[in-house]
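With one protein chain removed, the remaining protein chains of the complex are shown where they sit.
Our next item is chain A:
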Amino acid sequence: MKISMILNGKKTEAEIDADMLLIDFVRSQGCYSVKRGCETSNCGLCTVFLEGKPVLSCSVLAARANGCKVDTLEGLQEEAEEFGSFIAGQGAEQCGFCNPGMIMNAIALFRENPDPSEEEIKEYLAGNLCRCSGYEGQLRGILNFLAWKKQQGGAS
């Protein structure tokens, strides 16, 4: 079957099998930031935006994204770089495998709630697993980023 979507701002068409998952589709289009992790819809590594909302691309058929807007980290470079430097500044990532999914979901949080509390951050990111860090570094990075944003005088 043929599908068409706006992937990272660019109209993308392809012939796919009915059971192709969105993760496989975006990776076939060169979006390698989207990682395959648990495959049980639990780890958040494969997070992409579907119509602006964070979803697990390992659990969505590519066919279902037909006619939709899909964004991966490759399409959010500027936003991701700005925030990612705060994560790196804390040495928060070790192997780094969880980082693209975590950054995607953190960006979704900042868009929904520009001034989240620590508890709101923890709750929003509960679906992003990291097996190296224990999350403290990421939390510090996020809080520092939000404080910096406030200093800059603008909401995220």
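Brief remarks on what is shown
The rule is simple: a contact is a pair of C-beta atoms (placed from the backbone, for glycine too) under 8 Å apart; a residue touches a chain by one contact, two chains touch by 3 or more; residues count from 1.
In this section, contacts and distances are computed from a predicted model.
One subunit of the complex is not drawn; among "FAD binding domain-containing protein", "NADH:ubiquinone oxidoreductase subunit E", "Amino acid ABC transporter membrane protein (PAAT family)" or "Phosphoribosylformylglycinamidine synthase subunit PurQ", its UniProt record names it "FAD binding domain-containing protein".
Among A:Leu7, A:Cys31 or A:Leu56, only A:Leu56 touches the chain left out of the display.
Contact with the chain not shown here comes from a single listed residue; of A:Asn8, A:Thr72, A:Asn105 or A:Ser133, that residue is A:Asn105. From the options A:Thr47, A:Thr72 or A:Asn99, the residue with contact to the unseen chain in the full assembly is A:Thr47. Residue A:Tyr124 is the one among A:Phe25, A:Phe86, A:Tyr124 or A:Phe145 that touches the chain not shown. For chain A, the residues in touch with the chain missing from this view are 1, 18-19, 40-42, 44, 47, 50, 53-56, 59-61, 63-64, 66, 105, 108-109, 123-128.
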